[in-house]
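These notes concern the structure reproduced below.
And now, chain A:
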Amino acid sequence: MTVPPSAYVLLSILLFVLGGLGVLLRRTALIVFMSIELMLNSVNLAFLSFARMHGDLSGQLVVFFVLVIAAVEVVVGLAMLIALFRTHRAVDVDEMDLLRG
Partner candidate 1 sequence: MESVLFVVAAALSLAGGVGVVAARAPVHSALSLLVVLVSLAVLYLTLLAEFVAVLQVIVYAGAILVLFLFVIMLLHAHNPDLRPSPGPGRLHGAVAIASGGALVALVAFAVLRELGRGTAEVPVAAGFGTAPAIGRELLTTFVLPFELAGVLLLVGMVAGIVLGKAPERRVSERTEARREEVLLTRGRR
Partner candidate 2 sequence: MMLSALVLLPILGSVVVMLLPRREELLRAVASITFLLTLALAAWLFWAFPPEERGFRWVERVPWIPALGASYQLGVDGISLLLVLLTAFLFPVALLGTWDAVRQRVKEYLSLLLLLEGAILGTFLALDLVLFYVFWEAVLIPMYFLIGLWGGERRRYAAVKFFLFTMAGSVLMLLGIIVLYLRTGTFDVLRLLQTPLPPQDQRWLFWAFTAAFAIKVPLFPLHTWLPDAHVEAPTAGSVILAGLLLKMGAYGLLRYGLGLFPQAAREAASLLSLLAVVGILYGGAVAFAQQDIKKLVAYSSISHLGFVVLGTFVFTLQGMHGALLQMVNHGLSTGGLFLLVGVLYERAHTRQMDAFGGVAKVMPTFAALSLFIVFSSAALPGTNGFVGEFLVLLGTFRADVRLAALAAGGVILSAVYLLWMAQRVYFGPRRVDPDRFTPLTWKEATALVALILVILWIGLYPKPLLERSEAALSLLSARLHAAGEVVR
């Protein structure tokens, strides 16, 4: 192993922030969801690199569970999106501005 773990972690934080920026900057709900997936993936990368660094398997197991959560969240999010789209034809997060103040 010649690539230091720090490189992996740096990559992961870059991806994490990229995903975060996606959430912050995009208005299409679907893209926002995907950005969140990106964030979760970056977490997985971090976990795996640390698992490798420590030679500890539990990091890999965490990734397994993160995958499950990612699936659940995608289901919930998309279901909500569909419900919203059905009734209001909206996919823009900025259109959700009834509730404020």
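Candidates were picked such that all candidates are chains of the complex that A comes from, given by their letters.
FYI, contacts are C-beta pairs under 8 Å (C-beta built on N, C-alpha and C of every residue); 3 or more make two chains touch, one makes a residue touch a chain; residues count from 1.
Fair warning: this is a prediction, and the values are worked out from it, not measured in the lab.
Looking at chain A and the listed options 1 or 2, the chain it touches in this complex is number 1.
Within the complex formed with candidate 1, the chain A residues making contact are 1-11, 13-15, 17-22, 24-28, 30-31, 33-35, 37-38, 41, 44-45, 48-49, 51-55, 57-58, 60-61, 63-65, 67-76, 78-83, 85-87, 89, 91-92, 94-95, 97-101.
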